[in-house]
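With one protein chain removed, the remaining protein chains of the complex are shown where they sit.
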């Protein structure tokens, strides 16, 4: 466990480098990320490379005992590159190039971009593959989906589809239902990306295009991965993804990498923070799920963000430290702060770093120094620990993409609907992984699989096996609607899972924002919205029915539970409020023996990191502006303040405690 | 009177066709619409036609006694057509082609589009002109105004204007006032469509461009009409227009057709339905007015619509049946339901049909079956009946277009302002036609002519004659402002009708949303908004004056009534709330002997269909979710439940009753 910072030597006068390195060292910083936007400085003209400045910076960091992570600079093609090779620029649906300006102005499929990427990454990797300070690499920076329609994309997309259907155009026309509105292709040359700029096109084409552009990122990254693996065999490779949800196929993006990294900017504004300590927890649990292992934070909030948008609030005292601890608590091995000092130039002038423009370290830097000292103090105790969970939520970027293309009802939002489910678990102190929907589930007692919209038969089969083998599987509305080509199944919902759920949907009401009631078997009344399936159980028992509302189905089953093999399949035919998820999942967790933590106060989060050799450390965070208390189930030892045998924890605003069992 | 369905044989495996046809037959369906999007299946490559599948489908329907309406597939040019002939694609004001994707991606003036349209329609008409199952044709589908600027449009527009002004460029410059802001043309080559994408251009040019594009639709349709008339002399021809207001010149679009058709999708959401049973009634009355005769519903809502937008609510029990009866009640001869079964593929996957994706008929289908049985039971009684009205509202797409180009004040909306006038009549059970503003008015006792903004002298003259001959004519603010070139008259408002109204507008206040009071002669106080004319009567008497408000004209006349010849001209110088229209029009209706129905409950609509041989059937609809009652003025017979001699009707939610006089 260690703390790092992002540093841009190229932004500062060389006379400042050493004093910065010295202060890093004194503050306990152990890692520095460099170079990820510096292409124009590394290769000022095509084929002319200049590494002396970076040599000097890395050597300096080495002298101060700092480890270095190098970012490949391919998110920011230099001006000469886009000027000399206009095919680098992505082309939008109306044929306009995305000009340079911000960043990310490159088509992942551009031949020129790929060739110059190869050149710069080879040079970098060759130069620093054996440098004693360098420990690893970040590919590019915050990949984003490019809905590019350039010639390279057009022809690659066509080739991909042709291969997918073995050159059988009729098969393509059938699989995508192009017959609707006379969209049938009569020649392969007609198959192309969905130009025109309209979001209203064949949904099978639109979904496949998104898959293609996801794969374009992965292929582009693989060029870099191959080079770095070859030239830097002892270095790790990662990539820094950013705020969710973005329709990136992250599990596949990270497959060839060593671990995932995340850029974590929790909102600093109290008015916008309602779900924040929990939505942040969801992000971290999701990032941990990309590879089902520990991750890095490659950029952690250090001051008010701001650029061309209004700046955010100044972080409240304790905020920076507490959210850095949250990163560790949910599985970070390193937390790299963005950035050492606020930039005085360029577009991100107001994306504040640890130190302000004035170069006078202030309140935020002092808090950072405290954090660094604490982390370094407990690092060895936490070596080799990781988060282990008995519950999981299944996430699918495919569903997210498909729902974006066809919103189901007003307010229906796949990602937002995950949040109350996740919160319901986190607030009960239940450790939960958020993993890809096709992962193996054997290690979990309780799995929530919301809205499995695009459901192929193989995945349905493996979910059934999980339940049959004794698992508890919770499904929800909009499951089993379509196949992988975004085509509706012609069978009663939930389609391939109807038998396992012991229920069919006879009709549905896309209620949107209209209020409906959900009445549990014990008479408790909850709110639900967005969607109401009208259920007809075959073998399932009814857990809740619709109450009063604007619909016509009071008394109709809304939630059912079915014994299936040795396990249970619950079907939630609507989008309930968090309170219902809390009661339902709490009850299921109790039934299947998932460990919980009693009555956590709002905003207090408890997680456990354990090691194979039996070490266990609980992280207790107060992510609010009020003091909080936590009763402990046994006498414990508090690592940060050294108190032992305590029966409870008093947490100041944004307070943090690390606990071990008394005997450990 | 009959029930039909929309069916897409090309979307379904042939193995399903016969079971579908059999179920239609069993359910009482009599008409099937086919083929209107099937161009790529009918002509898979240029000049290669494939009718065998459609032959088979139509033959099948014939075997089951079903009549067939064929839609020409010209709204959806196939991919080969737009690929081979890019001139098919409309060009927007900034020069971008409207790419294929959704539908409607064709310029009505494109030479290639017209030539391939001729080919496919000729082939279709030749093949099915004598098929015993086929009864008629639908041209294209839901024509929309294309504000296209392609070369063909540019040159046709120039030729049109040149012809209009007999080649006299000075006359054009004068008529359009191009001198403003140096817009004068010095050569005919400079005259073109208003490119640039800015809505802020010469209003005379903008209005003429809209007229031109309206006429482009009509000319494009005429190509098809000429072919079908020649090859299918025994078939009807219609077109299906859709939700109002759209700035189409419908009376002229329908002039060469046999009857109008409408695609009717009343909103299923209770929260969005406030004006719905009345705004739907307005639409139907308007469609009946296109040709002043009975119409078809070519698409009637059958389930929750949805596509790329969020789905609507599930129709409440009774909703589908009740609104189908509303269609008949206001003049439909046939109601064709869209669609038989929800599509599993393509952009309209979630535009639900009578049967769900699962192909299991459910609640909605059962309701449809009930409707079909009822309609078939009473059809012969209603043979030859039509709606006959003593009151009319004048509508003008020209005014609608002109007001869109130049909104008069905040909130001023020509079409929305028709609604309270129409509601005020419908809620009193007054039959009302909504007809083109230039139609003959001889058959009406009461005519409301709101906001006759672009008023030529000939139309003014015929309105004066109507009033002089004994009619009651109600005018409103923004009448007589401009001539047909969108140029202001240089005379006091209401311009050419000032003498007939016996009043002039000395000043006006575009009050927008600011509240004003309207005080009737009896002291009753109403709200008015949007616009306040300050009136100075010459021969008219004052019916209402302005009360308190944010204006400075308390006590100034706002509404006047003038005896003119044997009739009356009322001028309403503001936009009053519905209650005022209700009291004013109720009083005028009483004065001129228009038949009314006493005290209808909110949401209950009563209409009369009568025949030349004296048959009369009243349709009583409860378009709400609450039970309602209606007292009858005499003992009557209820056709659907067979009860006779009843003095009142109890209507369940969405209940429907058809009544005849006891003695009939």
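By written order: A and B. Residues from 1 in each chain.
Methods note: a residue touches a chain if its C-beta (ideal position, glycine included) is under 8 Å from a C-beta of that chain, and two chains touch if they have at least 3 such contacts.
All of these numbers come straight from a predicted model, not from anything done at the bench.
Chemist: Which of these, A:358, A:440, A:538 or A:599, touches the one chain of the complex that we don't see?
Modeler: Touching the chain that is not displayed is residue A:358.
Chemist: Out of A:307, A:458 or A:515, which is the one that touches the chain we can't see?
Modeler: A:307
Chemist: Of B:122, B:456, B:499 or B:514, which residue touches the hidden chain?
Modeler: B:514
Chemist: Which listed residue, B:17, B:53, B:85 or B:185, touches the chain dropped from view?
Modeler: B:185
Chemist: For the chain left off this view, which of B:27, B:385 or B:408 is in contact with it?
Modeler: Final answer for the missing-chain contact: B:408.
Chemist: Pick out which of A:129, A:317, A:565 or A:610 touches the chain that's been left out of the picture.
Modeler: Answering carefully, the residue with contact to the hidden chain is A:317.
Chemist: Could you please point out the subunit B residues that touch the chain left off the display?
Modeler: 93-95, 176-187, 189-190, 194-204, 405-412, 487-493, 506-514, 550-552
Chemist: What is the set of subunit A residues that contact the non-displayed chain in the whole complex?
Modeler: Given the touch definition above, subunit A has residues 10-11, 37-41, 44-45, 73, 76-80, 83, 96-103, 269-271, 304, 306-314, 316-317, 342-350, 356-360, 362-364 touching the missing chain.
What we mean here is this: only the chains that are shown with their structure count from here on.
Chemist: What is the distance, in whole Å, between the centres of subunit A and subunit B, each centre taken as the mean of its C-alpha atoms?
Modeler: Between these chains, centre-to-centre, one finds 49 Å.
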